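Heads up, one of the protein chains got dropped from this complex, but the rest are sitting where they should.
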Amino acid sequence: MGLLPLFVAIPLFSALLLGFIEHKKGIMHTLVMLTTSALVILAFATPLQRGFYFVGGHHPFVGITLMLDPLNRLLLIVVQILVFVASWYSIGYMEQYTAKSRYFSFVFLMLAGMNGIVITADFFNLYVYMEIATIASYALVAYGGKAHELEASFKYLVLGSISSLFILLGIALIYSQTAALNMMVVAQRLDVTNPITWLIITVFAAGFGLKSALFPFHSWLPDAHSSAPAPVSAILSGVLIKVVGIYVLLRFFYNIIGVDQAPLTLIAWLGALSSLVGVLLAMGQHDFKRLLACHSVSQVGYIFIGIGLGTPLGLIGALLHIVNHSAFKSLLFLSAGSVEYATGERNFHSMGGLAKVMPWTNAASFIGFTSIGGVPPLNGFWSKLILIIACVSSGQWILGLIIVVVAIMTLTLFPKIQKYVFLGDLPSKFRNVKESPWSMILPMLVLCFFCIVLGALVVVPVLRETYFLPAVQALLSGKWLGVFQNAP
Amino acid sequence: MIYALCIVLFLLGLYGVLVKKNLIKIIISLAMMNNAINLFFILLAYRKNGVVPILSFLQPNANLYETAVDPLPQALVLTSVVIGLGVTALMVALAIRLYYVYGTFDITKMRKLRG
Partner (left out) sequence: MTGMTIIVKTVAEWIKGFIIFYGVYIVLLGHLSPGGGFAGGVIIACSFIMMELAFGKDQAAKELSKHGSHLLDEYGALAILFLGLLGYFLPKLPFFSNVLMQKFSFIPFHILSAGSIPLINLAIGLKVSTGLYSVYIYLSHYDPRMQEDE
């Protein structure tokens, strides 16, 4: 457990150090790659059992406690790998912007915040890390400094602040009820029959629902995620909404207030609605990145359906979809960024024939499209299949039907884009387009590899039993009772 | 019942964010919501005729636990004030940039994004 503080300390240290080496590009790139790859290795080196780390050596009732269990570990690995890939890609991609070191500082601050959210077991600490991660992301969305980016960032900032304040209100209410902030102690002391608890649940569901773009609150996501630079969109869509919104909501519903009390049916239906709305929004777009961002809403809806079912199979589907969606959606954002880098164009109706000049990007986005559409050997297929089986086996036929309909719509949507962007005749203005540099193609190929093999996470028994089933088990073990016994 | 007033202040701020058209008024409303929650935290810690929560060897106080005010919410409020400062600074910075781009603070006139 001694490794846990490093997940926050190393990115913070690098973020601060980057301010001193603004003009030395070689050192900066080395530092970025060293930091992110070291974090990937550290994430794999963390132990498999549940364990705690007491910051400052204080008693868990009064101090901050860090926690690691298989669910945390799975998300920690996903976050480190995705940020590693995205920073690798940024080294080439961010050449078109100025102030690269400040960009990497923000990315590392966001990484520190996300890692903190994942490993903390203290509510107020969670709020602080959440604000670090989201403030960095507001700044990154506005990074280009053009009118629409500023506008998207302001919209995101206002809605994000409202959701943060809702969460802070919930934390204040929890403190008023239990006089504790440690999640285990709160789980022990929270009286679920009290009407205030219902207020807490409502406020938390609204706050984290806004952060993760659940159906009635989804309007900010397409703007914010499409206006950011491509690697940042990949991080935002790939892990930030899952870590900030879905992960905390999962913990809160399953481990703190208990499954019986959680409004799971409502969550499942809101998830179904947001999957429908997201895919319908995506169908009307003609901006490549904006379409992907709209489609994120629908995939988040899938995850919420799995959470809302509350069955083991539903949870397996939801967790697998969290992992898979971060692989293929970030792959697609990176390839959209690669197309934009080479052509300077995002409207895919005015593209075409790019497969001849950009073969690698073409291949990468082909794998991404087939994966997101759910073509069998790739990873998207497995999570959708498990979610459908989970819906049917728990008797929710309509939810299963909605998943099937949305999957079919997705499957028809993406070949269309592939055709518009990469196939057909090459317009004369794109004759001189060159393929993006290798520092951008290799990260995409890494994500392609993950898209192909991640289905193995449920198929291969060793992987399933090391990484996946313990994570589901950590959720299904119910409320955290009796973890820390004696009061100070 | 004094707690309800904090909720009222919070909802007033929410009303301001949702209804007002001016960027600066939105920022002020968000600051108001933040302060409502800070006030709520401080009220949670308040205890009538409470003593300073310092445990000392020089002046031992046996029933400190029963009489002292709760020190933790004050630390939390300090943190939350700092975070609020950061968010407000970022919002003001964005508002200044937006003002130079559009020449107005009216959000209904900023329509570069579709939908």
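Lettered A and B in written order, each chain numbered from 1.
Operating definition for what follows: a contact is a pair of C-beta atoms (placed from the backbone, for glycine too) under 8 Å apart; a residue touches a chain by one contact, two chains touch by 3 or more.
Not measured: the values here are computed from a predicted model.
**Q** I'm checking contacts with the chain that's been left out. Which of A:16, A:196, A:266 or A:481 qualifies?
**A** Looking across A:16, A:196, A:266 or A:481, the contact with the absent chain belongs to A:16.
**Q** Decide which residue listed in A:55, A:199 or A:476 touches the omitted chain of the complex.
**A** Going through A:55, A:199 or A:476 one by one, A:55 is the residue touching the chain not shown.
**Q** For chain B, enumerate the residues touching the unshown chain of the complex.
**A** 56-58, 78, 81-82, 85, 89, 92-93, 96-97, 100-101
**Q** In the full complex, which bits of chain A touch the chain not displayed? Write them out.
**A** That gives, for chain A, the contact residues 5, 9, 12-13, 16-17, 19-20, 22, 53-57, 98-99.
Everything below uses one rule, namely that only the chains that are shown with their structure count from here on.
**Q** What residues of chain B sit close enough to touch chain A in their complex?
**A** By the definition above, chain B touches chain A via 10, 14, 17, 23, 26, 30, 33-34, 37, 40-41, 44, 70, 72-73, 76, 79-80, 83, 86-87, 90-91, 94-95, 97-98, 101-102, 110, 112-113, 115.
**Q** Which residues of chain A touch chain B once you look at their complex with the stated criterion?
**A** Residues in contact with chain B: 62, 124, 127-128, 131, 135, 138-139, 142, 145, 147-148, 150-155, 157-158, 161-162, 164-165, 168-169, 172, 175-176, 179, 181, 219, 222-223, 227, 281.
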